[in-house]
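Would you mind keeping the following structure in view while I ask a few things?
Partial view: only certain chains, each at its native spot in the assembly.
Note that the chains are named A and B in the order they appear, and that numbering of residues resets to 1 at the start of each chain.
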Amino acid sequence: MRPTTVVGGALTAILALLALPAAALAQDAPMLESVVSELNVTWVLVATVLVFFMQAGFAFLEIGFSRGKNAGMGIAKILVNFSIASIVWWAVGFGIAFGGDGVIAGSSGWLFQFGRDVAGEGASGETASFFIFQFMFAAVSLAIVWGTTLERMKFAAYIPFAIVFSAVIYPLIAHWGFGGGLFAEFGDGVQDFAGSTVVHLTGATGALAAVLLLGPRKGKFGSDGKPRAIPGHNMPLFGLGVLILWLGWFGFNGGSTLGTAGNSFAEVIAVTNLGAAGGVIGAMIMGAMKQKTLDIGMVGNGAIAGLVAITAPSGYVEFWAAPIIGLVAGLLVVVCVLAFEKKLDDPVGALSAHGVAGIWGTLSCGLFASPRLVESVGVGKAGLVYGGGLGQLAAQAAAVVVAFTVVFTLSYTTLWIIKATIGLRVSDEEEDAGLDISEHGMYGYPEQFIPSAELVGYGGGPTATIPPAPVTAMSSQEMSV
Amino acid sequence: MKMVIAYVRHEAFEPIRTELLTLGFPSLSISEVKGSGRQKGITERYRGAELTNYLRPKVKIECVVASKDLMTIVDTILKHGRTGAVGDGKVFVMPVEEAYRIRTGESGEETLQAHPDAASAAAG
């Protein structure tokens, strides 16, 4: 409560103000239940904020892997798409994903308003926290889609896809995986704690549809059909993106407990970190074997792959399994990037790091899910190594296949329609000039593209503004003559 | 044919370019150079150590013209390049033996600058 109306004496007044919530509760007989609820919401909102920051992570991962002439667009793209998704999720997506009922989709919660569709006052803040937390997941999934589209997609084409994806495509899968829909029917339920399939495979599948319809960047494949290197312009900014994503993932997985009960989120966070570490080490090893050097981008992709893979199992596996799951993801991501590179132009490795690692992570639950945690979460069965049988693995595989098929069909169709109407791709000339100048009318790094003589010219002609002795020494110094 | 090579201040370039365009000489090339002459350097201080930068940035203009047009170019540069302060730069004239327009393969003086109505087109 903002203490605008209370005027007290000296600092004691402030203390009184600060004591108000407690006092108020004391009057209303502070219930332990409300504290429990507020603590859960506190954690969920901290996690929400962390997951929000992943948008910056994706933006900088993409910017770092783009050429300088396309660097500014990464900013406009993330801001606009995230904003459109915010509104669409509020209007439609949240209802489909979590508007209760139905194997296929929810059916209420449109234009979500506080206290409208809900029973009691006390629960409303919780719903609001759930609404915004789950939105951040939708936004992550959408951001993953763009990974394959760098440096050649029309800005105008992003917008309709963002609308469809956050209104329908992602909410459907979220309903199935998180909202009690379809995947709950597979065996004893599909284990996807924070969304290796729901969020990451969904995003990567959209990205696959996009790359198939877009085709490679100019010059990606030589006349001999072999892939050529198109180096991203800024490894430090790429690394910033990876580190921000790693940070955000603590909220992504850790927040998926939806509260603090039993302190299980502590385990989830520790397991997440071990998975990511395994991914880096896996990519380092495979990179050294395959490429003979320690490719900076591959190591970063390894971190992402480890994080994506540990996402589904993060609430289901013991510590010992996490480095293994991550390591395999790291090995896989390098092999897949090198393999996909031969035919598909995926500048950031989204197909490998989110797609393949997402599949592996989902399946790994069927191998490593521990009885203790399966019981605690209450979904599915223990994994193979605990003698849980092949049933869970089958349920996990079914979810992968269903999610992939549905998302691919819907995304491909949507993008095909966009291609047929407004078009997906900028012209060759615009691609050569770069999207910053051709789509945004400005450079991301103007001083690197505009001759400095022309920039300075804008400072006024020399006769007018330059004083008699224009460049003087800035501090004590020797003369060169 | 002559190549005029001039090292000028950055601020001087835009007026030179504009006037040359008006006079019918749109074609030239520039690049960034660092020059040393009478002008003072700048000292950067960094964590207790110093690094003196004796060279100052200049724009180098290269413009190939027919010999008869030489002085038009030189005079335009001299006119706009002058502030009267140390560091205004130099103009050099060098002989050119042949010139080719890549687009057409033509050679000779007529390839050097744009078509005669260049100036009027630019103004429009």
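Definition applied: a contact is a pair of C-beta atoms (placed from the backbone, for glycine too) under 8 Å apart; a residue touches a chain by one contact, two chains touch by 3 or more.
Bear in mind the structure is a predicted one, so any value in this text is a computation, not a measurement.
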item	value
Labelled copy-number formula for the complete complex in this structure file	A x3, B x3
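To be clear about the criterion, only the chains that are shown with their structure count from here on.
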item	value
Centre distance in Å when chain A and chain B are each reduced to the mean of their C-alpha atoms	50
In the complex with chain B, residue positions of chain A that touch it	451-454, 456-457, 459-463, 465-481
Sites on chain B touched by chain A in the complex	9-15, 30, 32, 36-43, 45, 52, 54-57, 59, 80-81, 83-87
